[in-house]
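Structure in structure tokens, see below.
One chain of protein is taken out of this complex; the other chains stay put.
Moving on to subunit A:
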Amino acid sequence: MPDPPSPALLSAAGVVKRFGHVQALRGAAFDAYAGEVVALIGDNGAGKSTLVKVLSGALRPDAGSMTLGGEPLDLRDPLDAQRLGIETVYQDLALAYDLDAAANLHLGRETLRRPPLGWLGMLDKDAMRAGAVEAFRSLRITLPDVTVPVRSLSGGQRQCVAVARAVAWATRVVFMDEPTAALGVVQRRQVLDVIRRVRDRGVAVVLISHNLPEVLAVADRVEVLRLGRRVARYASADASVKDLVRAMTGAVTTEDPP
């Protein structure tokens, strides 16, 4: 496959992850470049979510090596990744459902009042609320009220909150595990717009989606995972849905032979 000339921003090779007897990743490789949307596709259970969790520090791999900007990358937890500008929209969203959208957007990164109250850990709720409203506005995401518990939002709105949280903090890489899965047409288009805007900021956007036309429409490149291994890479411009399906089902394998 023709690689872009610059080195990958985020690169992984030989990643192995077992869950008991299940081997979710069997030497998977992955690359993402700054300022691109790369789609990670594969059949159910191919290991996409597991790979994303490894690359975002939520899971420790059993083997494999990763680099970020050419430097070796060793993530002990998601906080490590976040400090490096890597954010994730998890498939399960990972929201605190009893807290409101503003609180979720800032969870773990709360804005505190100025000292002395800040020393006591007192929250600056107004600032966070304003920040959340601004974050949603800049992504053109409309929420009825950022102060109701996320639990009372619709599935699509919850997904928007998770997306907004990730892109608000990401400076280098953002992983989105099926961010459009529960969305209606309008919100889906919104999220895809958000993805393009984040890419234009120079961030590498990694999109996981089962919607292949959507993938070809929004992604610059596509990497295909099958049975825990990368089996093919395409530039979207050069690929058709049929190519992607053939790679996903094992009809063609263009790289990383076992």
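Keep this in mind: a contact is a pair of C-beta atoms (placed from the backbone, for glycine too) under 8 Å apart; a residue touches a chain by one contact, two chains touch by 3 or more; residues count from 1.
Methods note: contacts and distances are computed from a predicted model.
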Chain not present in the shown complex, as UniProt names it (candidates "ATPase", "Cytochrome c oxidase subunit 1", "Sugar ABC transporter permease" or "Heterodisulfide reductase"): "Sugar ABC transporter permease"
Kindly state which of the options A:A12, A:L40 or A:L153 is in contact with the chain not pictured. A:L153
Contact residues on subunit A toward the hidden chain run 58, 77-79, 82, 88, 90, 92-99, 103, 107-110, 112, 120-123, 125-126, 129, 133, 144-148, 151-154
